[in-house]
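First the structure, then my questions, so here it is.
Removed from the display is one protein chain of the complex; every other protein chain stays in position.
Now for chain A:
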Amino acid sequence: MGEHGTLVRVRTQPWLSVLDDTIAACITHHRTDLAGRLETRRSLLLEPKLRVPVIGELNQGKSQLVNALVNANVCAVGDDVTTITPTTVTHSQKPVAALVADVPTSGRRAIGPSNEPTRIPVPVDEVARRALVSTPDVHAEVGLPRELLAAGLVLIDTPALNSTGALRTASTFAALATADAVLMITDATGELCASELDLLKEVTSLCPVVTVVLTKIDIVPRWRKVAERNRARLAAAGLRVKVVPVSASVRLAAAQTGDKQLNEESGFGDLVRTLSQDVLKNGDAIARGATAVLAAQATKELIGPLTTALTEARTGEQGRAQTLYRAAQHRLDELRRRTTRWQTMLSDEVADLISDVEYDLRDRTRKIIRSADEFFDSADPAKTWDDFGEWLREALADTAEVNFAWLVERFQWVAEKIARQVALEEAIPEDVAAEGMLDHVGGLEPPRIEKFTIGQQVFVGLRGSYGGLLMFGLATTIAGMPLINPISLSAGAAFGAKSIWDERSGRLKRRQALAKQTAQRHVDDFFLSYGKASKDTARQVQRKLRDHFQAVVERLQSGIAEQATVAKRAAEAELAERRRRSQEIAAEVDRLAVLHKRIQALVAPAAPRELTA
């Protein structure tokens, strides 16, 4: 065969650049495993050798076929399960053979002297027998000086597929993974069975150049019919595969006697021609086909996760920042809605409070006046006035204290109500309520004006709740209010001392009426002055509360608004990132799609070039 058999593959072959781009893509996408596989295959494709595994089911004549092709008994042939480990037959100047222990492939592309396979040379005429008794992790390598092999052909005899002991098929599939072309062996004693057709479908998807070799035609009178039926079955299964009928026994017999005619009858002439035409002279197409299959597999594996990521980026769940932003906005709206309400609420409540407190005050003072009237119905003011003055002072002071306590209590309640209204779930921050208020606790000085004092107990209950705390903080305001002037009821001011005593008893009635008048006027004075002071206090507290809550709301609002702004910024950034990411993925997918098209163009070179761009 000489020169024409040497395969020259130019570096600028389109398949090579496609393969390299695919490898690069695999590395870009952190799939070094895929890249590694492709690289291994790449180096095999660049070798001027064409690896052709000979596969098939049990006892179909695979080993005998290899022997017959190279005219040497290098593969074990037998009637039972025979081949348990692959035998690789390549070209060499002199016949050589060796048993090679396979390197475990668990480590990742580790290269080093320790990983060199161990190789035990054996005599060529013993290799078949030795392979028969070796372990499955050892394979045989045979070199023979043959024209066919010199052209680059590497034949690989493999263990049977679909037989009962499934363990050995691993090496067959490994050989298929790096196959440039495949010979599928089936004997003529029966038609292709279902499992063989399934196998062929799988193999053609892995390796485009497959030939079915129909063996043992020497013992089957109706082999032509079998070949015909097989072709029909292949066509029906959509498999474009050649069927070449042969007889290894006839070929070997012909070789022994050098009978050319018999050799032609054996069908091996056809088989060798098929091999050199479809395989040896077809190196570029094979490389293209193999690349197409491999690269398509790889790109498919790369595109898969990308498209999932893309759909997720486009339609997937909202990001966290987006969710936070929505929540902040919602809270801000809610706060605004509540703010408009609490102010009206405060004024309404305070108006109610003032009228209630005033009513209470009037009620109480009226009772005091009635008691005074009843007292002076019988008592002579001239004799009892001092005692009466004492009683009246006490009664009024009590009234002021009770009424005032009630006012404070009511305010506490109002403050709480407003606080509830203003407060959102997370409530007013602790410091808003406490700040600047607890300071007054120590220096709290209840007003001491005559008998009227705001009893400690008024304030004692104020510390438990928010409203209480608030009122406690306002204690100074309340305490500092001018309450009532001391009741200055001097007897002299009311009655002329001496003259009174000199009055006749008829004048007692007038004295009593005058005392009643004086007491009433005094109570009215108290009512007016205390009432005003109480109202003023209420207004003042109202103002303070308003200011307080205004501040609280403002602080809340600005807090939430700030949160919202931050969230908004984050959400916008997130959105931008998503957009950028999905654009990036889309671009990546596009790039891979372009690569995929180039890959497909390898096996359909008739397609117009523009399509690949």
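Here is the rule we go by: a contact is a pair of C-beta atoms (placed from the backbone, for glycine too) under 8 Å apart; a residue touches a chain by one contact, two chains touch by 3 or more; residues count from 1.
Note that contacts and distances are computed from a predicted model.
Look at the chain that isn't drawn here: its UniProt entry, checked against "Rieske 2Fe-2S domain-containing protein", "Dynamin family protein", "ABC transporter ATP-binding protein" or "Transketolase", names it "Dynamin family protein". Within the full complex, the residue among A:D102, A:D218, A:D284 or A:D360 touching the omitted chain is A:D218. Within the full complex, the residue among A:I55, A:V250, A:L556 or A:A571 touching the omitted chain is A:V250.
Interface note for the absent chain: among A:V133, A:A194 or A:A236, the touching residue is A:A194. Within the whole complex, the absent chain has one touching residue among A:S163, A:T308 or A:Q583, and that is A:S163.
One chain is missing from the display, and on chain A it is touched by residues 57-59, 61, 64, 79-80, 162-166, 189-191, 193-195, 216-221, 223, 247, 249-250, 253, 262, 265.
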